[in-house]
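The full complex has more chains than appear here; those shown keep their coordinates.
Which chain is which? They are A and B, in the order written, and residues in each are numbered from 1.
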Amino acid sequence: MKQPKVGIITGSKSDLPILEKTEKALQEFGIAYEITVASAHRTPHQVAKYAADAEKKFDLIIAAAGMAAALPGVIAGHTTLPVIGIPIHSQGLGGHDALFSIVQMPPGVPVATVAIDGAKNAAILAAQILALKYPGIKAKLKKLKKDLRKG
Amino acid sequence: MKQPKVGIITGSKSDLPILEKTEKALQEFGIAYEITVASAHRTPHQVAKYAADAEKKFDLIIAAAGMAAALPGVIAGHTTLPVIGIPIHSQGLGGHDALFSIVQMPPGVPVATVAIDGAKNAAILAAQILALKYPGIKAKLKKLKKDLRKG
C-alpha cells in the first residue's frame, strides 16, 4: 500500500445515498476507497472475513449503520485498524439508538464515532488520520481548513 | 437433546452476579444451562464459533450485555435459534444504551429483548419457549403463575 486506501462498509443499501458525501470528500482528498454492503446481523461471516482481510487492503475503515448499529463495533473487534463509525438516523428514536450502539464501546475496542449522519466528517477524519502516514494529504487538509475559514 | 438446554452468554464477567437470577430460575424449571463469557467486541471468533455450534448444543440462547451491547444481535446473526437479550444497566446512560443496542434489530434478525437487568424474566421466557417442545415445563410455568398470584 503505497497509496492510501479506505474501506467503507455499511449495513444496508439504503445508507448508500448518505455515504455519497463520504465518497465525494475522499475523492477530493485523492484517497482511494472501496464500498461494501455487509451486515453484522445478516451477513456476519462476510463481515468477519472483510475485517480479517482489511489490514492487507486498507489503512482504515469507515463503517456506517443505523438502529442497533453493531457493524462498526464488530469490525473493530476483528481488526487493529482504526474504525470510524457513522450512526445513521432513523425514524422514531431519531438516531439515539445508532449513536449509543456505536459510541458506547467497551474498554479495549474503540470506534471513532462522528455525528449522526456525519458522512462528510467521516471522510475528513479519515484524511486527518491518513495524513500521518501519507504527508501529501496534509496540504489538502490545510487547504480545506482555509476554505472553511472563507465560509 | 432429549433434555432442554440453554446457552447463557455474557459479554463481561462483571455481569455474572446479575445472571445468578437467570441461573436460579432455570434451575427451578429443571432446565440445564451452560454459562459462557465471550464478547462480540473482544472475542469475536469465540462468539462466532459459539453461535455456530449452538444449534447442536442448545435449544435457545440467553445473551446479556451492557453499553454498546452487540452480543445478543451478533449471536442472532449466526444462528436460527431464538435469542433472548438482557440489556445490562450501566452508569451514565442508565441502560438506554444497552436497551437500544439490543432491541432495535434490523429486519431479518430479531432478538427477544427483556427489561434492563431483567435476568429472571429471561429465564422465564426461556421456559415459556421451551415448554412448546418439552411439555414437562408447562406444569412448572402453571405453578409459577399460581405462585405469582399468591403474591
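Criterion: a residue touches a chain if its C-beta (ideal position, glycine included) is under 8 Å from a C-beta of that chain, and two chains touch if they have at least 3 such contacts.
The model shown is predicted, which means the values in this text are computed figures rather than measured ones.
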{"item": "Total identical subunits in the assembly as filed, 2 in place", "value": "8"}
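Simple rule for what comes next: only the chains that are shown with their structure count from here on.
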{"item": "Chain centre separation (chain A, chain B; CA means) in Å", "value": "31"}
{"item": "Footprint of chain B on chain A - complex, ascending", "value": "11-12, 39-45, 48, 66-70, 73-74, 76-78, 93, 96-97, 100-106, 108-109, 111"}
